[in-house]
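One protein chain omitted, others in place.
Note that the chains are named A and B in the order they appear, and that numbering of residues resets to 1 at the start of each chain.
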Amino acid sequence: MTDDSFPVLEVTDLRKAYPGVIALDGVSLSVRPHEVIGLAGENGAGKSTLLKALVGLVRPDAGTIAVRGRQVRIKGVADAAGHGIGMVFQEQSLVPNITAAENIVLGFEGAGVRRGIYRWKTLRQLAQVQLDKIGSRVDPMARTETLTFAERQMVEIAKVLAIEERTSTEPVILLDEPTSVLEPEEVETLFAQIQRLREHASVIFVSHRLEEVMRISDRVYVLRGGRVAGEVDPATADIAHLHELMIGTADSGNHYHDDLHSGAVAERTPRLVISGLTGEGFKDVSVSVGAGEIVGVAGVTGSGREALCRALFGAGIVTSGTVTVDGHRIDLSSPRAAVAAGIGYVPSERKVEGMVAALSVGRNVMLARTDLITHGPLIDRRREASLVDFWIERLHIRTPSRSTSIGQLSGGNQQKVVVARWLVGDDVKVLLLDHPTRGLDVGAKSEVYRLMRTLAATGVATVLLADSLDESIAMSDRVVVMYDGRVVADIPAPPGAKPAPVDIVREMV
Amino acid sequence: MQPGALGVEAGATAVRTPGRPALARGDLVQTLGPSAVLVVLVVVFGLASPQFRSMNNLHSMVDAAAVLAVVTVGITFVLLLGCIDLSATGVMAACSLTTSLLVANTRNALDLGVWGVVVTVLLGGVFGLLNGVISVRLKVPSFMATLGVSAIGIGVATVMFAGVQPGLVDPWVSGWATQRWFGFTQLAYLALGCIIIGWFVQRHTRLGRTAMAIGGAEDVLILSGVRVGPYKVAAFTVAGCCYGLAAAMATSQLGAGLVQAGGGYTFASITAAIVGGTLLSGGRGGVLHSMVGVLIVSVLANGLVLIGVSPYVQRGFQGLIVVIAVGGAAWPLRRRLVVVK
Partner (left out) sequence: MSQLSTTPAIPDLAPPADPAPRRRFRVQRSTLSGLAPLVAVLALGGALTVANPRFIDPRSLSALADSAAPLAMLAIGATVVVLCGGIDLSIGALASLSSVLLAMWIPTLGSAAIPAVVATAAAAGLLQGVLHVVFRIPSFVVTLGGMTIFSAIALVISDAGTVPVTDTSVTKWAFDRIGDYIPTSVILVLVVVTLVTVVLRVTPVGTWIAAIGYTEPAARLAGLPVYPVKVAAFTLSGTTAGLAAVLLVARTYAGNPTMADSLLLPAVAAIVVGGTAITGGHGGLWRTMAGAIIVTMLRVGLSVVGVPSAYESILYGVLVIGAVAMTIDRSKVGVIK
């Protein structure tokens, strides 16, 4: 009945900016009925933001979204469902303690609930209709949390398919990294379902795993820097071409301050030695970082790199293995112990884990090292003032005074304060940087890079979890790649002989 | 940077949440655990005290449990949400005075009979509504809101009491505590009726299922376009109605309207619910679970008295039980539960 060449979804010049970051910089794409569109791109390329804009979690600043030729303004998830767009979330979005059937028809029980009373048989039937569309044998009356992960994913898909009942059109289903935590057999099942989905709907499939994207999609869009870098036909193109589109040519200029690089990497005394570390999210990790070295850890969602970083700071769960700093084994039970051992950590969630927004700049700077400004139990206010002022000046932290509340500073300056926290003692041995330039504008990023270089020059061993592959490769002396909790590659990246991003990406997926 | 959907940041480590086997095991403990405890208690006390084993004792134990049961049915709805309700004592105080002043009594000429009880239940509902609105609209944490409302309730009761105790004269209401069918007072049957209705609402109506879902994953519901606010307020209101009914029942037992009518019920009902498996974190347990808890608390109270333990110790016991139960539930999760306020 529908003209199969008329797009069911058309996105034109979509834009979305956050403070300091342009997430979508004019994205245009179209989806035709019964098509599976693949979406590829690095972290930060804009894939997540695009999906969120389509499903109503985020309002675009400019550009249009048209569903079957009609422009729409999507106000929220329920509204998006009304237009036929639904998303299967990366982190499952089911209510665990109710039945699968209730989850599938959540919010739109219709005949399943009459006058406030649940009609379980009808609910079951309604849910079964959706489950049949993907040939799933999940028991609709099972309590959702008793289902296996893969079964829950099927319930999620069924839930999204239920949109069909609410609109007269066929839905557009967005799948955000559906395979990242699936076993190979489960991936096959999912793919079979997607094929069945075609009959009822159109699909946008996002994944880091390029082979999968190529396999399942009719067409693939590659995003880079918030724009569509290219459109690819999987039948004719190859992965290398995809890689090229994803990475592009990195023009960093002196963005990364290569001139400040400390020099030869060989013969550095190891400062941080991780041996056989196993814990929640990572297995048997053995890495060493030398004095003055910056080791980047790359990996996709689920690789375990964030968990590893937190565990090194005593904020994760470790079951076996050891970590030594300058030869001394350290206690991984709490951040307090890590700080005492000379480790500093700059968390990725600045607002919740990095700074205390209501306290002053000065207090935030000295938060971890009050031992430096106390005589016995008493604070020496003068020393505190001079030490804080010193670092505010050194790092060019733009703030009216040291008593200004840190919440009033710009993101870049806030981040500098958090970093300064670990510098005040001049004795930090290891620095763990978790997405240190996230949310910062170009200028602020450049400053942070410069800071990293100078710190490395003083002998600090740095572990860097970078926002993008570019950053990782440019800043690191070595790139350690993690996949599924294990270290799978350790690639040297000396200045002048940097690896191509393709080489890293290959290991990441 | 970019706000994550459901609070998950892009790049967060995805972890597979456990599936069938792990949960089935945990489930089993949670559902059967309290029942097992109940059986053990009955056996222990049965062996320790011959009086415990008597039919007479069973009757009086059930009668004593009746009011607690009704209060606990009410508080279960709030607990399912993941909130707490500390207002039972205060609401019951106000409602006890209301009952005793509306039905035939020694202080005024009113004789509203069943309508007096209806008004009382409605008044309880109004208090519950207040709890809900303050928690949901004013965003005051539920423990604070309900603490405040409890104080208001006590105050209202004290004002109504005005120094002169209203004695209960109404034969029907008085009869609840004295008329017996098959050995149990009418209170017990009232409680049973309340339990059945409460169970039905919780398991088979929108209010109950939504309350359960709110406790399980409120953010998911909001995303799915469900307006959770009204349901939360409704849950508090239902609880208030139960407190109103319980107050009428307590008044019948006491034979008068008293400000202390609700004394101890807040804590006892919370203890009962938690011990029965309706966790403070919400989304778990339910009316039937809570009733097992009520039986446990009642058997414990009854048994302890029979073996000569001071009744004051009981309250302390309840406190101990709650702390142990909550601590025990959190122990396996302690490395994950890093920030607890």
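We adopt the following convention: contacts are C-beta pairs under 8 Å (C-beta built on N, C-alpha and C of every residue); 3 or more make two chains touch, one makes a residue touch a chain.
Remember, predicted model here, so these are calculated numbers, not experimental data.
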| item | value |
| --- | --- |
| Given A:67, A:190 or A:368, the one touching the chain that is not displayed | A:368 |
| Sole contact to the chain not displayed, among B:102, B:191 or B:322 | B:322 |
| Residues of chain B (touch criterion as defined above) contacting the omitted chain | 81-84, 86, 90, 134, 138-145, 147-156, 158-159, 161-162, 267, 270, 280, 282, 310, 312-320, 322-323, 326-327, 330-331, 333-334, 337-341 |
| Missing-chain contacts mapped onto chain A | 313, 315, 335-336, 338-340, 345, 347, 349, 352-359, 363, 367-368, 370, 372, 374, 377-379, 386-387, 390, 394-396, 398-400, 404, 408-410, 412-413, 421, 424-426, 441-444, 447, 450-451, 454, 457-458 |
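Methods note: only the chains that are shown with their structure count from here on.
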| item | value |
| --- | --- |
| Mean-CA-position distance for chain B and chain A (Å) | 43 |
| Residues of chain B that touch chain A when the two form their complex | 1-3, 5-6, 8-17, 19-20, 23-24, 27, 204-207, 209, 212-213, 215-217, 220-221, 223-226, 283-284, 335, 338 |
| Chain A to chain B touching residues, read off their complex | 18, 21, 23, 43, 48-49, 52, 57-58, 76-78, 81, 89-98, 102, 106-107, 113, 116-118, 120, 145-149, 151-152, 177, 180-181, 280-281, 301-304, 306-307, 315, 317, 348-349, 435, 438-439 |
